[in-house]
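Complex shown without one protein chain; remaining protein chains in place.
The first chain written gets the first letter, and so on, giving A, B and C; residue counts start at 1 in each chain.
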Amino acid sequence: MCRWLAYSGTPVLLDTILYRPQHSLIDQSLHSRMGVETTNGDGFGVGWYGRHVDTPAIVREIGPAWNNRNLREIAGHVRSPLFFAHIRASTGTAVQQTNCHPFRHGRWMWMHNGAIAEFHRIRRELALAVDPDLFLDIEGSTDSEMMFYLALTFGLEKDPPAAVARMAELVERTGHEHGVEFPLQMTVAVTEGERLWAFRYSSQKESRSLFYSTRVETLRALHPDMAFLREISDETRLIVSEPLGDLPGAWQEVPESTYGVVQPGGGEIHSFTPQAA
Amino acid sequence: MCRWLAYSGTPVLLDTILYRPQHSLIDQSLHSRMGVETTNGDGFGVGWYGRHVDTPAIVREIGPAWNNRNLREIAGHVRSPLFFAHIRASTGTAVQQTNCHPFRHGRWMWMHNGAIAEFHRIRRELALAVDPDLFLDIEGSTDSEMMFYLALTFGLEKDPPAAVARMAELVERTGHEHGVEFPLQMTVAVTEGERLWAFRYSSQKESRSLFYSTRVETLRALHPDMAFLREISDETRLIVSEPLGDLPGAWQEVPESTYGVVQPGGGEIHSFTPQAA
Amino acid sequence: MCRWLAYSGTPVLLDTILYRPQHSLIDQSLHSRMGVETTNGDGFGVGWYGRHVDTPAIVREIGPAWNNRNLREIAGHVRSPLFFAHIRASTGTAVQQTNCHPFRHGRWMWMHNGAIAEFHRIRRELALAVDPDLFLDIEGSTDSEMMFYLALTFGLEKDPPAAVARMAELVERTGHEHGVEFPLQMTVAVTEGERLWAFRYSSQKESRSLFYSTRVETLRALHPDMAFLREISDETRLIVSEPLGDLPGAWQEVPESTYGVVQPGGGEIHSFTPQAA
Partner (left out) sequence: MCRWLAYSGTPVLLDTILYRPQHSLIDQSLHSRMGVETTNGDGFGVGWYGRHVDTPAIVREIGPAWNNRNLREIAGHVRSPLFFAHIRASTGTAVQQTNCHPFRHGRWMWMHNGAIAEFHRIRRELALAVDPDLFLDIEGSTDSEMMFYLALTFGLEKDPPAAVARMAELVERTGHEHGVEFPLQMTVAVTEGERLWAFRYSSQKESRSLFYSTRVETLRALHPDMAFLREISDETRLIVSEPLGDLPGAWQEVPESTYGVVQPGGGEIHSFTPQAA
């Protein structure tokens, strides 16, 4: 499938998070350890919020991340307090820019690892459930973008956890109606530029891996010698498909069937259940 | 919009038709004379039938045709009795391989120049009219591919002119219902590998340019010195968005609101009217 | 050939200069008015200095600028006090990232419009004149990059006008030795992040067009209603292959055989003559 990371906190050069860690996302594009595929070379994307513009910038390419010079240039020169990065392993849909994550709608960004099982069989039915005005903005052919537009249809911009729960319920119900036993497999990140939600859920309750970084003040106590930890704020957080390195104590697993919120004032974890409106 | 050509006749190196003529399609990609845009640099495609396989090969790229080395290699080494070539000028939809022409379904190839007016407003409604089983195979986001799948839904594989007439009727009716005065503008080529149909139609009766080559025996009489004309069969035909050169007597305009058939035994031209089932 | 622009002054979103003007560089990629070619679709590049890193970021792509979504994203979110942008029309050398401008060496950026006449015949001889240590860093196959590395060899980092004069002399001398009457045609921009030099020269004294923007305070007096002019500093300057619009009084031609310097304290124009060491 794919791998992703989401960063929120003290503004840093993207490079600090994307390239420098020992098992960085760029390294994962060649050598994922926990993914279904070891290679994630079917496109990538990075989306970041800056100081001057409300909407995020989103740069997406169809080649592998590991050899992309433009990504390295951008990462080495752009600083951001909140950004997403995603590397893709296609499960069959076309390798094209409009199928690369993150997806954007206004100020909102969305990225996903996982799949809707037998998506091609229920794609049309799901498409019909998307608000007709929103439908116009769908550009690609992935299940991931469809999930985003369903969530938008169900009120993502007002109540993200509720909208994602309704989307998940629709996907599961539609899948079941077509005889699919386990219709949904997802780790999703979504943000409007200030708060960040991350969901881990699958119909089978065997969701793809997802981790969040330990509280910075705890890490500082564990590793008093790490300069980087002194430079970032207490509220800085990373959420990742797989840990970026082996630093003891640095990573916590996001529990099965939960979602986390990263926000000013501190993060929270809640349980997650698909739910009809 | 776009430019295209369709060739049927004595097997030739694609190169002979694609690159060598004075105002070849490759030249048109930089300097179209009759197109809405002079530059057609938003992708291209070529599709050809060979001797060993029933379905056509289709090679499509998102860059300009004029600087593409692979196209030149293929054109210089592949010989075919029936092929399509298309250069694209996007009117807004994404520049991606799945939006490049020709499109394929089984043995069938389709390409288009023109547009459905205000497509984004009626895209969803047209998508609903596509046979649900066929819908699964739509990969891109263009009006051209939608027209193809509507025509397939309406029996293209059994009666191409009737299916295209029904597609055109649906597009016009749907457009009119949404207050669009002139919903359809099209020159379309379609083939199953033996016969070739070319349609020229627009709601406004001001269709994009379309030409067919004069009968080869007539041309031979006019230009007894042209070696190329002695090498090709009487039934060889070209249909093109704009003439490939200034050879006197070589090109005839396809009349407004008609379609032509190129087939063993000789071509024909018929009038074309959108028509409900 | 190509088209380029160089901006120095009040930090702006790249977008303000690259996309918004009436006859922007992006528009010139499709419809150049003064270029040798009307279409500049064989790649592009943008290089900018930021606040946090000494070296410029350089993003280059092999497709046309006009349909590139990543360029639009970057331009809409990155702000810079000094940046270059270049659109390419290849005269035969490969369309590849390492042949796109700007080129970088350490803090220095270089871009070029023009050509070394019959470059392929003297390429080897020029290559031998490049400092062997610098030679290692040449990645592409263009005359433009070779000119940069020759100028670096001749002391560009210490005295740019003198180094460019020596490079030009070598190119002319070598060309003449091979019977080329007019070996050099160039408009070149080069910077280290603070000052900016722009050269206009050709052996034939018929150099490609080059313009610089009128002093901002003069423009403000001419156009007191233009908000943009009140937002930028007196020292802001643009140097462009062709004017970005028709604003009366806004553009001055860089004279034949001269170079200009844009720097804190005010710009200057000097005469330029190729000169042996």
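As a convention for this text, a contact is a pair of C-beta atoms (placed from the backbone, for glycine too) under 8 Å apart; a residue touches a chain by one contact, two chains touch by 3 or more.
Source: prediction; values computed, not measured.
**Q** Let's see if you follow the contact definition: name the visible chains touching the chain that is missing.
**A** Per the contact definition above, the missing chain touches A, B, C.
**Q** Going by the contact rule already stated, which one of C:139, C:177 or C:253 would touch the omitted chain in the full complex?
**A** Selected residue, touching the omitted chain: C:139.
**Q** Considering the whole complex rather than only what is displayed, give the residues of chain B touching the chain that is not shown.
**A** Counting only chain B, the missing chain is touched by 13, 48, 50, 52-53, 56-61, 69-70, 73-74, 76-79, 97.
**Q** Provide the residue numbers of chain A that touch the chain removed from this figure.
**A** Counting only chain A, the missing chain is touched by 30, 38-39, 41-42, 62-64, 66-67, 90, 95.
**Q** Just the residue numbers, please: which parts of chain C touch the chain that's not shown?
**A** 93-94, 96-98, 120-121, 123-124, 127-128, 132, 135-136, 138-141
In this section, only the chains that are shown with their structure count from here on.
**Q** If you tally C-beta pairs in contact for every chain pair, which pair wins? Let me know.
**A** Result of the pairwise contact count: A-C comes out on top.
**Q** Where chain B and chain C touch, do the two copies share over half of their residue numbers, giving same, or under half, giving different?
**A** Both copies touch with mostly the same residues.
**Q** Chain B to chain C: how many Å between their CA centres?
**A** Using C-alpha averages as centres, the distance is 41 Å.
**Q** Could you list the positions in chain C whose residues touch two or more of the other chains?
**A** Counting only residues that touch two or more other chains, chain C contributes none.
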